[in-house]
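For this depiction, one protein chain was excluded, whereas all remaining protein chains were kept in their positions.
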Amino acid sequence: DGTNAAGDLSDGLNTFFLLFSGALVFLMQAGFAMLCAGSVRQKNVKNIMLKNLLDACGGAIGFYTIGYAFAYADNASDSKTFIGNKNFLLLSFDGSGGEWIGWFFQFAFAATAATIVAGTVAERCKMQAYLCYSVFLTGFVYPVVVHSIWSGDGWITAFRDDPWQGVGVVDFAGSGVVHMTGGATALVAAIILGPRKGRFYDEDGNPLETPVSFPAHSVALQILGTFILWFGWFGFNPGSALAIDNSVSAETAALCAVTTTLAAACGCVTSMFTDTMIEKSATGEVSYDLTAAMNGALGGLVAITAGCSVVTPWAACIIGIIGGWVYLGFSKFLIKMKIDDAVDAIPVHFANGMWGVLAVGFFADPDLMAIAGYNDFPGVFYGGSGELLLCNFVSIVWICAWVFFLMTPFFVILNVMGMFRVDPLEEEVGLDISHHRGPGYDMAGAKKEDVEELME
Amino acid sequence: DGTNAAGDLSDGLNTFFLLFSGALVFLMQAGFAMLCAGSVRQKNVKNIMLKNLLDACGGAIGFYTIGYAFAYADNASDSKTFIGNKNFLLLSFDGSGGEWIGWFFQFAFAATAATIVAGTVAERCKMQAYLCYSVFLTGFVYPVVVHSIWSGDGWITAFRDDPWQGVGVVDFAGSGVVHMTGGATALVAAIILGPRKGRFYDEDGNPLETPVSFPAHSVALQILGTFILWFGWFGFNPGSALAIDNSVSAETAALCAVTTTLAAACGCVTSMFTDTMIEKSATGEVSYDLTAAMNGALGGLVAITAGCSVVTPWAACIIGIIGGWVYLGFSKFLIKMKIDDAVDAIPVHFANGMWGVLAVGFFADPDLMAIAGYNDFPGVFYGGSGELLLCNFVSIVWICAWVFFLMTPFFVILNVMGMFRVDPLEEEVGLDISHHRGPGYDMAGAKKEDVEELME
Partner (left out) sequence: DGTNAAGDLSDGLNTFFLLFSGALVFLMQAGFAMLCAGSVRQKNVKNIMLKNLLDACGGAIGFYTIGYAFAYADNASDSKTFIGNKNFLLLSFDGSGGEWIGWFFQFAFAATAATIVAGTVAERCKMQAYLCYSVFLTGFVYPVVVHSIWSGDGWITAFRDDPWQGVGVVDFAGSGVVHMTGGATALVAAIILGPRKGRFYDEDGNPLETPVSFPAHSVALQILGTFILWFGWFGFNPGSALAIDNSVSAETAALCAVTTTLAAACGCVTSMFTDTMIEKSATGEVSYDLTAAMNGALGGLVAITAGCSVVTPWAACIIGIIGGWVYLGFSKFLIKMKIDDAVDAIPVHFANGMWGVLAVGFFADPDLMAIAGYNDFPGVFYGGSGELLLCNFVSIVWICAWVFFLMTPFFVILNVMGMFRVDPLEEEVGLDISHHRGPGYDMAGAKKEDVEELME
């Protein structure tokens, strides 16, 4: 009868929705690969792309074997837990309740967290180190963060009857859970790994007066990657509604599409024009920088990820505008600190991840909170007395502490054992020739004498 | 109960459908970026891609602030209006009735209209001019066209009880509304801006005997762009059914997927082989031209866009075949007129947009018209007495008149003020170095001495 059919239709519709969303999030791997490949020098393009591909694969294997179990296993007693502990290898899945598709969707997020790091440490990180940390990240570090915020058993989650402070952490699609976790790992790695040769120091180790910018080898790949990432975000954010079989979820997902678009657009425009003005005041020349534009868009996307379902379009614009500034400012701060991020992933993902999580505490609309399935606590700008801001602030501290606490000794040990950074000569030659059997391009065309012979 | 659940499911399903479709249309921005980037010379690749990225952003901001209000606001009195006038900044949206997702879907179309122009004026148009006209286009020019044809208040719309001529304009997914509007703007811009240096005239301004073709810098990017655009069209055309919660809409969307595929395929094959025959008769050599093939496919896609839901598959094939010829013919006509279109966007979007709108007047099947939600007026080939052809012809005249009337003085003024065209030396050097801080590629590989040292 009609009711049964509707239940069946619900299952189908929600499964399809997560298949669509997960596939788009998966495609972000291609976006990261193109963005990173375009951003590095030609001699390291194979290396970075192989890392991006292995991320997806390692993420799948790590999240299948242990990651999902650590992240999502709920206990029966309804008490809070630090980490899940069943469903390893998905062995107790029976296919009901959207289990398969839930894993697929969450795997795509885990792979995203891992791949964020790849760009930052590009051009100098050993393959072995990369494999070690990406498995560690997707298999353990990231799942514990997920468990705390997105699982019903988590200690600061919003998804239980008695959330901390009455509301819990509101990080809808993961500005903190995904982007800060990846970005904080990238920050630790960049500090311990040190800058690329010739970026901040000369051959003798003396600091350069002006840092050397290494030009991106292909801006076409960068822009392609940016567009693919933006496209993928329409799975990342609306998909985090997790269901679309009812009017309320539909409204949530639809709002996410709008706020995601506006934050990206405002971040892009703000970052580019601010950069133009800064450069003009320094050099007197008007110029428009692609890197500022595209990373501004990505910064806006990261920043709106936490609040995409609980803020209005105008608030999304403000979040995006500030996101553009956060990107620019943090990027310059890293250079000042001589921390070398080959693709500016730390300003985009870590800094804007923090900003996005905080922004919820200011801009959350209580009506939209209720529609998105949270308790209807208002942000500070809507008269809230700060419980939400506190929760979200604590989640920032928690993610930073957890990542720094685990990853710092991890990378230090790798470094001490000589497993982290490639040999200086290999770095000079580039990783493609030294580790991957030859350069990534061979643009040699037809031989001139053959062409002449043909023309005769 | 079952009925309620079905209502909820409808909301969810339709929202999801427009999220999917809008996301695919958004990805067309990447398609245009790759197609345009591949088509221009290496020295202008950053410039064109930045324009494509800013299109998406400017389109979002323009359509959010004013464009959507101008395009879609219906008045309560049911009278015809020239332009909408409420819902600025989406302030009166309450999220019901698919409002959020409707905006998202329509924004993606607006951004498409703007980006069509970018390619035509590539390699010589100032950034400032581009920003001005793209905001003007998405914020005002395009929304008025949309209002007239797709809003229930429009003066020639099909979507009211008493449409003009009993049927109104049938432009299902926008061969006219989107592609002609963008293409007509491109035509005006190309005429006023003038050809690129060295294309039709020598250094002294004397016409060349044979126009110089500037080679595309990367055919790989062109083909990638073409495929992404074709893929995006499966959102553009089927998505224009706007709903998929019932058998009739489902049939409409499904038919659109079939006709879209066939028109593209026929356009591609026709254009390429016709070009091969023309060249063979001129030079005696058999060769196959990628540009003819890919623009033939795109021409077929533009041509089927108006009628995709109301013509049969065989008619779609004919529309595509003629679309291939329309592309080739108009492309040669522009060269004869010394109008320089850097990516052939005018033949693809303007000429085939016109052909597509006209074709509906000939090929519309009355049964399919009824299924697609129009009055069941037949095209001329189905015994129609021409009301539909008249309506659609009038829409062509209207779009051309409106665009030419507004954009001609707009571009003339920009030109007179020296804000339209870059300096000749900047054009010679290329816009990447002169406006964007350096070339788009750095293909330098490892240093030879380092490689030798490593090999030892």
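The chains carry the letters A and B, assigned in the order they are written, with residues numbered from 1 in each.
Keep this in mind: a contact is a pair of C-beta atoms (placed from the backbone, for glycine too) under 8 Å apart; a residue touches a chain by one contact, two chains touch by 3 or more.
Here the structure is a predicted model, which means the values were calculated and not measured.
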Report summary line: Given B:Ile156, B:Met294 or B:Ala446, the residue that touches the chain left out of view is B:Met294
Query - Contact with the hidden chain (one of B:Phe231, B:Trp325, B:Phe381 or B:Trp402) - result: B:Phe231
Report task. Pick out the residues on subunit B that sit against the missing chain. Result -> 1-3, 5-7, 9-10, 13, 16-17, 20, 24, 41-43, 215-220, 223-224, 226-228, 230-231, 234-235, 238, 243-247, 249-251, 253-255, 257-258, 261-262, 264-266, 268-269, 272, 286-290, 293-294, 297, 313-314, 317, 371, 425-426, 428-430, 432-434, 439, 441, 443
Report summary line: Residue positions on subunit A contacting the omitted chain are 1-3, 5-9, 11-16, 18-20, 22-23, 26-27, 29-30, 33-34, 37-38, 45-46, 49-50, 52-54, 56-61, 64, 89-90, 95-96, 98-101, 103-104, 107, 127, 218, 221, 224, 435-438, 440-447, 450-451, 453-454
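The working rule: only the chains that are shown with their structure count from here on.
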Query raised in the report: How many Å are there between the centre of subunit A and the centre of subunit B, using C-alpha atoms for each centre?
Result: 32
